[in-house]
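Showing just some of the chains, left in place.
By letter and in written order, the chains are A and B; residue numbering begins at 1 in each of them.
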């Protein structure tokens, strides 16, 4: 059978949606859904949930590169078959969870995982660093200002001890997005690694006529930097656009709308570091991440500047924050001037907001600390 | 397709974190186009720039979403990735799988595509990375007929909804996140597959204010569990915590010596509303003052539980920064029952009201949060026919610039200047 290109609509099935989740749940999960009473992280990467029925489920959380292959997923399936009645799940941060219904099944599972080299690191629970949520980068997207999987691998290699332990004041969520579109929650992460462009788009006048709707390209620019223009192509005058470079903030939205306006560049592009965002409503309200390092260069394959920056911030935080305090809560308590000082990050005017709601970030009080910034 | 030299990528094969390079290389042994993926990525590492072109519009018949077109800008050099479209396959709620299902999906993908995937995409889909245009329909046929599965969303439509694991394995979930996620995904298949919106639209469901699916930051409609009665306290368990017999925060901090657990300092003093106190060794909570931040419950999962009258808060309008700056979702309905018994009636009514309005007045590529900002929150709730309540705002306005309606003002707006001048000489 299979698809018949001659009769594409015959026997076609659509709008099936996803399979019902229940068929995929391990028996102990199915039996105890809605009955869980409490949980405990029995060791880094291993959770135990206790049900009112007396049942227990042990979850072993395993780090994953997210960018994986069919053969990798097959190996995951093999592990699930061996230990978990062929069931498993993925977390919202791309970790894999293997669940067993009795304590004595945990160690064999852990041993098996450990036997597979660095493929299945156990951890990512509690007050540590869990998997970095990230995006496509150079492996698939057309707008990135940096790679995704590469910097993530480099950072996680360096922070590995924090993945397998729970020694931080609170959970630290790291995220990476390869451009300002921020596919993920980079805008609300404890530490965010963000690909940024720094050169305005070029205009490919030769191509623009065919591939762009000029009014859409013009309307796309949030600062009004894209204007109608004329150009000569092969001796003919054509309608095109121009960019007022002083108004360009390199957001790439014009390129999203018009392929004839590429802006990526080896030297222009790189990474900004933002910190102090959070999602949970625990203690303080969700917060946006804030830009503290405006630019670090793209230095494949291991982005040492980025790795160093993330680690320095993480360790300054680990040393100084109180128990339960997220990175952003810590920075607010000590004051951002102290944050810059304690993390040894030079402060630049790039960290001062000048977009739409900027006034709200200005300091309208005499309360401040005398850090080394005050001469 | 031959192997390429990848000296830069090879350096990512060392280190304790799983290496996608090692993994890709292994996959390349059976799927040689993966050598071209590696080759092109290596070139990007050299050039420090992407080598993918702007995607064209590709897809399967009748769907406007689910596939993202992608082409190499070095097709001669890397013919295996000349076309390299991704397919978004809708994930099951909370991302539980059976190995049978996964294996079947992998078999399909090796047959029709590159064998490279993301588990999962940021929205929650299974992302199958890289196939040719001509493979799309055959893959889709097999996916639907053999696996009974379907594509997720992309483009200006509803994106595949996602949820935290909810009550399936979490004691705090205030409603069944999986079931509502599943039901609404089914109900809105048309909206997921056929773009009819001004821009993308996302639902995410978290069972409690910890918000493990990051709904408040990433979804146009964020449904976040909460309760409206009292936190349930097991005083005996409180004593065990105080005695140090149960680990604080479910053991989340056990890797460091933070000293003996101190109920006062670690819970009562940090409670953001200061609504807890000790009476003897009994822990008291003034629940009227509690804002259900979860902190105390997180710290003492064996002693405290969310109340029994459960439901969800509905917040609207989150999005990433493009264009007007990022937004978190805004609290619109403080408390709504989320129950299968009434087929999620209230939630569905709200969703569709939002859509009807946004489809009418939303501009091209304007997220609903931006439309809300453009018209103003007062106007938004008015068209939604929701009464204004202080829970919607952090604080009242500090500017005095109120737009009064003519009907609200005695005598209306029209006045006669001559009559005015009779009493007020110019």
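We take it that a contact is a pair of C-beta atoms (placed from the backbone, for glycine too) under 8 Å apart; a residue touches a chain by one contact, two chains touch by 3 or more.
Small disclaimer: the values here were computed from a predicted structure and weren't measured.
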Check: Since just one copy per chain kind is on show, how would you write the full make-up of the complex?
Finding: A x2, B x2
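FYI, only the chains that are shown with their structure count from here on.
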Notebook entry, point to check: What is the distance in Å between the mean C-alpha positions of subunit A and subunit B?
Noted result: 13
